[in-house]
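Of the protein chains in this complex, all but one are displayed in their positions.
Moving on, here comes chain A:
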Amino acid sequence: MVTAMLLGPAAAWLVVFLVLPFIAIIVFSFGERAPEGGYQPAFTLAQFANLGARAAAFANTLTLAPIGALACLLVAYPVAYYLAVKADPRHRMLLVSLVVVPFWTSMLVRTYAWMYLLGGRGIPHLLDLVGFSDVRLLNTPGAVLLGIVYGYLPLMILPIYVSLEKLDRRLLEASADLGAHPFSTFFGITVPLSLPGVMTGIALVTILLLGEYLIPQLLGGGKVFFIGNALVDLFLQSRNWPFGSAIAVTLVAVVVMVLLIAMRIAWRVAGTRQVDLM
């Protein structure tokens, strides 16, 4: 009874702001575009049949989001490891906040900065001076990837840092005591025991990337197009709500599938059911 009362507000909030809109999106996705734009009731699979028209956005998102998350991971793990294990405990909090502080300025501003750096008057200009002319950085998948790693790094570092931080140092000593080279200790003990943090980071970054809109827009130009961009376009520009809804529903289905698979893998590797993804 008390539990029900405590959970009540949260449940109501979820229903109003998450479940209801999601049902609306599902309903929309089976409808038709009204002549003047928006939604008009119908029951048709035409929107889903038309998904192919945005195949490029799907392809870009579904390749660059996981690749971006992996690239983030490769950069974040050593940083998190250094912060949690190697750094002097007295400076640890300062270093961790240095990781977070850039997050306090607007993502838009920071991405604009990269746009300038990668654009004609930025790095390519410098390269031109030393003899490499006509290097194109902006509006390439590489630029989008760079923006992703830069923008999402703290989200990957923090959960890994947390799981490495609470890793029992005596386990590492026990491993060394049993004859394991530091290398084997790292891959046999440290990495598996930090997997919950790694999985949380990957899930967090991947899910947010699937809806990413700003980075492809600014650093990818019109060329590297994400699902997020397609949605903005369909809902705000061409006002084709049913088609946008169908894309959104498909995206959610893909995310859920990715999550389920990720959890399976995490359970298998960590050998326990106590992997919390979120």
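Following the convention adopted for this analysis, contacts are C-beta pairs under 8 Å (C-beta built on N, C-alpha and C of every residue); 3 or more make two chains touch, one makes a residue touch a chain; residues count from 1.
One rule holds for everything that comes next: contacts and distances are computed from a predicted model.
K.L.:
Assign the chain not included in the display its UniProt protein name, restricting the answer to "Glycolate oxidase subunit GlcE", "ABC transporter ATP-binding protein", "Acetolactate synthase small subunit" or "AAA family ATPase".
P.N.:
So the chain that does not appear here would be "ABC transporter ATP-binding protein", according to UniProt.
K.L.:
Of the residues listed, A:L117, A:L155 or A:A180, which one is in contact with the missing chain?
P.N.:
Only one of A:L117, A:L155 or A:A180 touches the chain omitted from view, namely A:A180.
K.L.:
Out of A:P21, A:P41, A:P78 or A:P192, which touches the unshown chain?
P.N.:
Here the residue in touch with the unshown chain is A:P192.
K.L.:
So that we can see where the missing chain sits, which residues of chain A does it touch?
P.N.:
With respect to the unshown chain, the touching residues of chain A are 168, 170-171, 173-182, 184, 188-189, 192-193, 270-272.
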